[in-house]
Structures are given as structure tokens and as C-alpha cells.
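A single protein chain has been removed from this complex, and every other one stays in its place.
Chains: A and B, in written order; residue numbering restarts at 1 for each.
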Amino acid sequence: MTKPANPAALQCPVPVEATDRVQLGHGSGGKLSAQLVARHFLPRFENAALAQLGDASIVSIGGAEIAVSTDSFVVQPIEFPGGNIGSLAVHGTLNDVAMMGARPVCLTAGFILEEGLPLAVLDRVIVEMARAAREAGVPIVAGDTKVVERGKADGLFINTTGLGVIDPAFRPAPARAQPGDAIIVSGPIARHGMAIMAAREGMSFESAITSDSASLAPLVDALRAAGLDVHVLRDPTRGGVASALNEIAVASSVGIEIEEMTLPIPGDVRAACEMLGLDPLYVANEGVLVAFVPEAQAARALVALRSHPLGADAVRIGVVVAVHPRIVALRTALGGTRVVDLLPGDQLPRIC
Amino acid sequence: MCLGIPGKIQSIRDDTGLAMGVVDFGGVRRDVCLQYVAGEVSVGDYVIVHVGFAITKLDEAEAQRTFEILREMSQLDELEWMKDSAGQEGQRPETTT
Partner (left out) sequence: MRYLSEYRDADVARSLITRIKGRATRCWTLMEVCGGQTHTIVRQGLDELLEGAVEMIHGPGCPVCVTPLEQIDKALAIAARPGVIFTSFGDMLRVPGSDCDLQQVRARGGDVKVVYSPLDALALAQRNPDKEVVFFAVGFETTAPANAMAVWRARDLGVRNFSVLVSHVTVPPAITAILTAPGNRVQGFLAAGHVCAVMGYTEYEPIAEQYKVPIIITGFEPVDILEGISMAVNQLEEGRHEVENQYVRSVRRLGTPPARALVQQVFELANRQWRGIGEIPMSGLKLRDEFSAYDAERRFGVGDLKVTESEACKAGEVLTGRIKPPQCPAFGTLCMPERPLGAPMVSTEGACAAYYNLAKYRTADPLETAP
């Protein structure tokens, strides 16, 4: 019996592993990223909180459990349809905290500015950050600014750190997926990554592909308020839905099966992916979450998500299985199966 | 080598002697070099585009004709399965809608 093929993302080809330098692939959210963390950072920063490798880490402070997450934003172009690096920085860190089921309490923001950056651009970034923070009800309470010489920072880089309070009754975690769990995605995928790529590739659109950058806290609140036992929450950012599912499959030691026909991919996003030879499953999202809930609660979870505009298109895309642990498999419209593996590095446009 | 997708020509222009055009791919538009098909295409025609070049004009009539044949064949097969399963259960391959 032929086993399902693993296109290993059909990227051409795998990178040379034995390298003495940082490569772009190390920042892609794929295998190289995972290796960098596992082989360089984790062994030195050894502590139990970090080793969980969740979206945020949990530390105890005076009896309360606090979720902490930090993230840096280096996106180019700085401004794109649907937001800018500032709104992205706020949403991104809020979401990492929210994925632990925690209520975000405050943010910090550190800026590295390139000499020569127009102040008008900086202002637009700050305005969007402020708006995103205000809408989420989460203040930016601390910050820092550094300036580096022209050529050293691509305009600007932002780091944000978020703190949130863990709800003892609502504790999703990457290791909690169980066979039988339904896998739900809260909205259309691949929008953010394609909005960025399209802006970079000089493609124009009848109506622009817009980033989905948004705070997911309202969706998490809806799930919490519905009294559901959510096992895992993850926001599939760099590396896309495929990478997020792979990480969860490994953390929980379970298999995952998803149905290609159910994946919500908007038409223009799909067209842009076709043109560049990209697989939407590996494209970044910034306003979508993946939730794993017990099968019996799947219907209620969908109702809860769809009650909010951000989750209007929430849909079930797959299930957790006990077979092929740590592997994500996809069933095609034709009934064939293939393995959805982690990419080695970034997904690159291809001609083959 | 292979990644060529069909798109619809929206506009054609001359770019210092090179025929260029804006081509629409399901809502996404890009500039494409039309030099190789310049003699045979107009706005509204479909072309196959590879690395920013139209490599051939798509023959819509042929496409429709051959697809119709395939479609009929698949519907005929549906009828066969329906006839068979009137007598026997479980012969019909699973269909998802």
C-alpha cells in the first residue's frame, strides 16, 4: 500500500543544515527556526516556563499566574493595506497572551529607529499602535527608543511585550490536544502574508488584499464566556496554519487530519498564491485563531466564534487522531492524502 | 518551468517597443509582457503567463469543448453508479459536496 506522499512543501530544495551563520530561514517559523530555539536558546536559558514553548509563558507572581509574551516586528513594507508595523505589533503580542487564555493587562513597546526615517511615517505607526491598544483596552505602559545609523534598521523595528492574567478555569496549552478534538479556524486564512507579499511584488488588485491584523481577545472572551473546555488555542502567524498545527501535533504527541475542502481561503488570496506558487497553508495570519475543543463542544464553539464579526466565518477544518502521532495529514478533494510537513525555512515563490 | 497560470488581458500598451499589458488572475492583477502573443490577442482574451510573460493564448473554444466532454463523461458515470446502487449497496465511490 502506498503511503501518503510528503511533498515536504515541494520547495526546491532543503537547506544545507551545517551552517555557521544565521540565515533568513531561521526567522521563518519553520524547521530552521525550531532548531535555532531548540539547539541554541533553550539549552542556555533553561527554565520550565520557557520550555513549554507556548505563545506566552506562565510565571507565578505572588500567587497569581501571569502570562508573558514578547515579540519583535520587522515587517517590510512598514505600511500595508489593513495596518502598519505598529498595529501589527500591538495585535501580535496581545494575541500571544490571549492564546494562553489570559486577559491582557498591559503592553510595553521598544523602538529601534533608522536614522532618516520620516517623522510623518513614525507618527502614522504610533497613531495606529495607539488606536489598536485603545480598542483592546490595553495600555502601553512602558517603552524605549533607540536610533541606529542609516542602513542598519530597515526603517524601524518594534518589540512589544505583553502581560496578562491567567484564568485558572480556562487554560488552553499546546500539549493539551487529545484524539477526537475538533479543530476550528476562526476565519479566512493567508490574508496577512499575501497582503505583504502582494505589496512587495508590485501586484495590484481590483480591491487590495488586506491584512487581517486584529486583536483576537474578543474571540477568546467569547469562547471563555460560553464555558467551553478549550484544549488548545494558537494564532498561526509566521509559517501559517500548517506550522501551527505541526507544533501542536508534536507538543501533544497526537496526529492531525485536516480536510482541504473546508479550508477558508478568499478568492483573491488564492489567486495571488497561485501566481507565486505559494501554498496558503504556510502563509502568515494575524487575525485568525485555531482552536481545539472536544468534539461534543464543537458546535457551541462555532456559535460562540460566529457571534463576533471577527469570527463570522469560523469553520471546522479537521480533527485530532491517535494514529500517525506528530504528523499532520491532509485529505484532498479527490480523497487522496498527503502529509503537511513543516517547511525548512521561508516559503519562496517558485517557477517549477 | 511549469508554473504558468491563465489570466485575462485587461489592457495592452507599448512600452518603448515592447508589448505589455495588465492581466487579471481571478482578481489579482499584474503587468505582463505580451510580446510573444502580440499579433493574436486583444483585451478580453486569456493567456498563460509564466515568469511575467504570456507564453501562449488560451484557446477558450477548445477548453470549453473538451471540458464539456469530460463533464458529460463524469455525469454518465454518476448515472451508472446510481443504476448499480439501485441493486447493490456500497459500489458507489464516496462523493463530498
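Note that contacts are C-beta pairs under 8 Å (C-beta built on N, C-alpha and C of every residue); 3 or more make two chains touch, one makes a residue touch a chain.
Quick caveat, the model's predicted, so the values are computed rather than measured.
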- Contact residues on subunit A toward the hidden chain run 1-19, 21-25, 31, 34-35, 38-39, 201, 246-247, 249-250, 267, 270-271, 274, 276, 324-327, 332-339, 341-342, 344-345, 348-352
- What subunit B residues would touch the chain not displayed? 1-6, 8, 16-18, 25-26, 33, 35-39, 46, 48, 50-53, 55-56, 58-60, 62-63, 66-67, 70-71, 73-74, 77-78, 93, 95-96
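In this section, only the chains that are shown with their structure count from here on.
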- Round to the nearest whole Å and give the separation of the Cα centres of subunit A and subunit B. 34
- In their complex, what parts of subunit B are in touch with subunit A? 1-3, 5, 24-31, 50-51, 93-94, 96
- Contact set on subunit A toward subunit B in their complex: 198, 201-207, 209, 261, 267-268, 270-272, 274-275, 277, 333, 335, 350-352
